[in-house]
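Here you go, one structure.
Heads up, one of the protein chains got dropped from this complex, but the rest are sitting where they should.
Now for chain A:
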Amino acid sequence: MTQSEWPLWEVFIRSKQGLDHKHVGSLHAADATMAIQNARDVYTRRLEGISIWVVESKHVHASNPDDAEAFYDPANDKVYRHPTFYQVPDSIKHM
């Protein structure tokens, strides 16, 4: 059997004006035009979106779950990055 599988694409949908495109899933298509047409049929049958992005899956680079500790733990002990870390006297307004 020859390799006949169409490339895989990741689909991102903007649900309404003013919101981000959000990842909704993936699908196969021969090219970008077809990927957008298929995404419209597969992921927006009930007004879920007003704009579609497609990216061929092979172009997505992801962080490695094994690096999660080294990557994200350093943020754990930096509570001073949050406004709630600071005590503000009750009499101070608008802060």
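Keep in mind that, in the parts below, a contact is a pair of C-beta atoms (placed from the backbone, for glycine too) under 8 Å apart; a residue touches a chain by one contact, two chains touch by 3 or more; residues count from 1.
In this section, contacts and distances are computed from a predicted model.
> Choose one: "TRAP transporter large permease protein", "Dihydroorotase", "1,2-phenylacetyl-CoA epoxidase subunit A" or "Nitrogen regulatory protein P-II". The correct choice is the protein name in UniProt for the chain not shown.
"1,2-phenylacetyl-CoA epoxidase subunit A"
> Under the stated touch rule, tell me which residues of chain A contact the chain that is not displayed.
1, 4-6, 8, 25-28, 30-31, 34, 41-42, 45-46, 62, 64-65
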